[in-house]
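A single protein chain has been omitted; all remaining protein chains appear in their positions.
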Amino acid sequence: MDAILKYLDMGGYAAWVWPAYGLAAVALGGILFFTLRDLKTREREFEALRSARRGGESSL
Amino acid sequence: MHRFANPTQFMRIANAIYPWAAGLSAILFLVGLPVALVTSPPDYQQGETVRIFYIHVSSAWMMMVVYSAMAGGSAAFLIWRHPMANLVAKASAPMGASFAALTLLTGMLWGQPMWGTFWVWDARLTSTLILFFLYLGYLALGDAFEDSERGDKAAAILALVGSVNLPIIHFSVEWWNTLHQPSIIKMTGFTVDGSILLPLFLMLGAFTSYYVAVLVLRLRSELLAAKIRNARMSQVAVNQAAQPAE
Partner (left out) sequence: MSVFSTVLARDLRLALRQSADSLTVVAFFAIATVLFPFGVGPETNVLARIAGGVLWVTALLAALLSLDRIFAVDFEDGTLDQLVLTGAPLPVVVLAKVCAHWLTTGVPLILVSPILAVTLHLPIAGYVPLVFALLLGTPTVSLVGAVGAALVLGTRRGGVLLSLLVLPLYIPVLIFGTAAVEAALIGRASTPMLSVLAGFMVLALTFSPWATAAALRQAVE
């Protein structure tokens, strides 16, 4: 337990090291999240458009 | 070069690269993070703060790589009118801006314990800040037009103007920094110890392959957006053509 606490303390620099890694995680994770979200939305939208058009043509 | 201009061909290559880049990035993060955070020894000068340095240098590297990709893509777009080159530039820009912001923030977190202050008008920090503004300008200009095609071209020209100016800005800031060397804070030129190289290279590799993988995803997304726009436009055209018949 002490060893873990000592490790987490980062030689007294915990307040700098962990936020830095946290920010990196937020930045990289954030980009990935928004990229995937946009990709999914657009895929759905494109599918909807395509099926709508197919539906429209068949009704003609 | 020109065979990459065809979106289908380009995406075939990009999609083939994707699983490798994504897998490599995942592996390098899985191996690199424990090495960077746990097993590598603290630096004899910087202590444990050297661990910040691994992600700081990696994001600084990425912010420059991404700007080169952006400038190269913009040049190819303007000279040969390669639509894919434009998409590479466009898809890269938000990532580059994020990497620049991450570089600045981790630099501040490293500076506070090392220099005793969050911000120093050090040449590298200042140049990074200016590069961040150039990214913001590119993003803002690309977004500012009703007609997205105009935005693409204007932003591409801006990226090239920026890349011509970057060396000049860098040189000026370096010179300015030597002129006003703050007397209290001295940049300690630290010697690169062998023990920091392994985690550094692991993180550099992880960041770079992350960029490549996410870039492919963003390219897919941009292409879909273009297809949706075209479909919408042709639908409007069809509707308008149908109108007079009524």
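Letters A and B mark the chains as written, and numbering starts fresh at 1 in each.
Here is the rule we use: a residue touches a chain if its C-beta (ideal position, glycine included) is under 8 Å from a C-beta of that chain, and two chains touch if they have at least 3 such contacts.
Quick caveat: nothing in here was measured; it's all calculated off a predicted structure.
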Shown chains touched by the chain that is not drawn here: B
Contacting the left-out chain in the complete assembly, out of B:A26, B:I157, B:L198 or B:A231: B:I157
Among B:W20, B:F118 or B:W176, the residue in touch with the chain that has been omitted: B:W176
Given B:A16, B:L30 or B:A144, the one touching the chain that is not displayed: B:A144
Interface with the unshown chain - residue positions in chain B: 78, 130, 133-134, 136-137, 140-141, 144-145, 150, 153-154, 157-158, 160-162, 164-165, 168-169, 171-173, 175-176, 179
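Just so it is clear, only the chains that are shown with their structure count from here on.
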Distance between the centres, which are taken as Cα means, of chain B and chain A, whole angstrom: 17
Residue ranges of chain B touching chain A (in the complex, touch as defined): 37-38, 42, 47-49, 51-52, 55-56, 59, 94-95, 98-99, 101-102, 105-106, 109-110, 112-113, 207, 210, 214, 217-218, 220-221, 224-225, 227-228, 231-232, 235
Residue numbers on chain A that touch chain B, as the complex places them: 7, 10-13, 16-17, 19-21, 23-24, 27-28, 30-32, 35-36, 38-39, 42-43, 45-46, 49-50, 53
